[in-house]
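A single protein chain has been removed from this complex, and every other one stays in its place.
Then we have chain A:
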Amino acid sequence: MKNSVENYKEIKGWGIDADPLNEPTYPMKNKEAEGNAALWERPIQQQPSVEILHSNERPNLSAVFGETIPPQGLSGALRRYAFKYSESRYRHWLPLLLADRINEIEGIVQDIKDGKFPNLVAERGWKARWQFGKKKILKDAAIGIGIGLAAYVLLKSKANK
């Protein structure tokens, strides 16, 4: 098939960054800037004020880290278990995924404890779905009702036999 963008060389900026030296390992081979590879002067260490889990593929905490949402409850216990294993193990990732799902339930429980019943319709942004996807919602509802009715009629006719 023919190139449909004719006169492409007239596109603003065409070829402005064409660089024959852009070979496939740039910038990984930028050894000039690398200096003494294994050593660097570490930035000042941030002092943790909450529990920070760290990958067992490194010996220490990074110099800075986020202190948001330390591990808590059952999900926290699972996260602590996960971090005993390296990033190359399913024993690391699968407990983390499970912890996320449990954490969702913990969040709902905490909301209720705080006197705030989660508004699932608002949190899921369904107002927008109604505003911009009314036709699809009505179509899906009609299909659902149709299937439901068909199943009901089928079951009823079987029961009558």
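Rule of thumb we're sticking to: a contact is a pair of C-beta atoms (placed from the backbone, for glycine too) under 8 Å apart; a residue touches a chain by one contact, two chains touch by 3 or more; residues count from 1.
As a convention for this text, contacts and distances are computed from a predicted model.
Undergrad: As a check of understanding, state which of "Response regulator", "4Fe-4S dicluster domain-containing protein", "Sugar ABC transporter permease YjfF" or "Threonine dehydrogenase-like Zn-dependent dehydrogenase" is the UniProt name of the chain not shown.
TA: "Threonine dehydrogenase-like Zn-dependent dehydrogenase"
Undergrad: In the complete complex, which positions of chain A touch the hidden chain?
TA: Those residues of chain A that touch the unshown chain are 1, 3-5, 8, 11-20, 22-24, 27-28, 30, 33-35, 37-38, 40-44, 46, 52-55, 57-58, 61-69, 75, 79, 82-83, 87, 90, 93, 96-97, 99-101, 103-104, 106-108, 111, 118-120, 122-129, 132-133.
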